[in-house]
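The next block holds one structure in the form of structure tokens; read it before the comments.
Of the protein chains in this complex, all but one are displayed in their positions.
Chain IDs A and B follow the sequence of writing; residue 1 opens each chain.
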Amino acid sequence: METVELAAAREALRTRGPLVHCLTNTVVQTLTANALLAVGAAPAMVDAPEEAGEFAAVASAVLVNVGTVHARTAEAMRLAARSAATAGVPWVLDPVAVGGLAYRTTLATGLLEHRPAVVRANASEILALAGSGAGGRGVDSTAGTDEAAAAAAALAGRTGGVVAVSGPVDLITDGDRTVRVGGGSALLTRTTGAGCALGALVAAYVAVTDDPLVGAVAAHAHVALAAEIAADLADGPGTFAAQWLDALDALDGDALTRADLRDAG
Amino acid sequence: METVELAAAREALRTRGPLVHCLTNTVVQTLTANALLAVGAAPAMVDAPEEAGEFAAVASAVLVNVGTVHARTAEAMRLAARSAATAGVPWVLDPVAVGGLAYRTTLATGLLEHRPAVVRANASEILALAGSGAGGRGVDSTAGTDEAAAAAAALAGRTGGVVAVSGPVDLITDGDRTVRVGGGSALLTRTTGAGCALGALVAAYVAVTDDPLVGAVAAHAHVALAAEIAADLADGPGTFAAQWLDALDALDGDALTRADLRDAG
Partner (left out) sequence: METVELAAAREALRTRGPLVHCLTNTVVQTLTANALLAVGAAPAMVDAPEEAGEFAAVASAVLVNVGTVHARTAEAMRLAARSAATAGVPWVLDPVAVGGLAYRTTLATGLLEHRPAVVRANASEILALAGSGAGGRGVDSTAGTDEAAAAAAALAGRTGGVVAVSGPVDLITDGDRTVRVGGGSALLTRTTGAGCALGALVAAYVAVTDDPLVGAVAAHAHVALAAEIAADLADGPGTFAAQWLDALDALDGDALTRADLRDAG
């Protein structure tokens, strides 16, 4: 993959301002919405069963994140994923803590039938969703990214889409092609919701790119580059979040040509 | 309207510290609470049907914002609005994304029977609630403020209260009198929940003013003036939010005499 493709995706995101319908956990809704606004997308959080299907069909992309899922929001997620699939709207699945908890593991596994354009998660979650692992510790991964490479490829084969394994070096694959994205900052893992916001940015990028692998890679690169700038300006995990949003806003297509891509087959 | 009336309202807000009961969407609860604390009010978010009616009756003002409404919170909103109306507690309706989604449009329309002291929304939402438009794009307006002037006046006639149409220049009317408020910053629209927090500040101001038109105008002016200060200090949308809260806190009555008011009939 060429970084010039990421640059084009970044400019498309700014120009087109996709409407991203987020069904996500209540811990991270604010940061997710602000990250989408920062990159030029339009967030809308709609998670009532009475509305989720209707809204997913008219959105540019949909994010389903099961972080604080319960019966009502699970139903909304099923309706949104089905509606998106029917309407041809790309959707992203973030299977937070899947593997460690039975209820959400069943839910996320069932959602795969609606063929998410991208599954974004940490290594433990990807292993669990692919049926190869027992999950991590709470929301944290206990496995390394490369350990999940085979599971990610297998999962991509099942969904027909892309699987992104986030970690110190991200691994993103569509089963055929695999790209690794380096860079970033450890402060991302000390900011609640940074990974979840990344899932939403993947949705925004996928809405404006023909190739979901490019979209997923662009989102990861954008997040990593912004984190590096923010880490330089921040005095700790508290001041990092605002600086990260500022940097997400400031980075343009040209900046994304400096992404640390490591093609891997 | 004289800006000295806004100054008096600002001082009353600080002196009396009204208790504002917020039934609002989960994306913006934190910023809303912090904005209320910044101006000197006391926020309380209570949205269980078992408690909402009981609490609304003892609050100084109530905010109902349908941003992430679903069956349980819709019931709580109906109970709170009815209780507030019965107890003579002023309440504010923020009909987020009404028009675009059937479920919340029905809910918000039904709530009008409890006669909100103020309806605060963007132009598309006001048009939809007044029965004159189809809503915007997600949470964003696709109509300009002036396009909603007639609908706002008609809606004010129905509720017997004030209707505030937020936009680059805000338009606030009670059907007879109309005031426009200029100033502010585009960064407000890039901070999730700034508009929703404004709705809560309207509730706080209405609790301490005899004339709800003065209260609604004071809240819009306070938000706009604080945004101008924050925009000068911020490096982007991430650092803007904290600066905006600091400025909301710092502005006193004297500062509000510099509001950009444009009387319009």
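Details
Note that a contact is a pair of C-beta atoms (placed from the backbone, for glycine too) under 8 Å apart; a residue touches a chain by one contact, two chains touch by 3 or more.
These figures come from a predicted structure and were not determined experimentally.
When you scan A:Glu2, A:Asp140 or A:Asp232 for touch with the missing chain, the hit is A:Asp140. Residue A:Thr239 is the one among A:Thr109, A:Thr239 or A:Thr257 that touches the chain not shown.
Among A:Asn25, A:Thr145 or A:Thr209, only A:Asn25 touches the chain that is left out of the view. Only one of A:Pro18, A:Gly99, A:Pro116 or A:Gly193 touches the absent chain when the whole complex is considered: A:Gly193.
With the whole complex as reference, residues 19, 21, 26, 29-30, 33-34, 37-38, 42-51, 54-55, 59, 72, 241-250 of chain B touch the missing chain. Panel shows chain A; residues 25-28, 30-31, 67-72, 97, 100-104, 137-140, 190-193, 234-239, 241-242 of it touch the chain omitted from the view.
Throughout what follows, only the chains that are shown with their structure count from here on.
Per-chain Cα centroids separate chain A from chain B by 33 Å.
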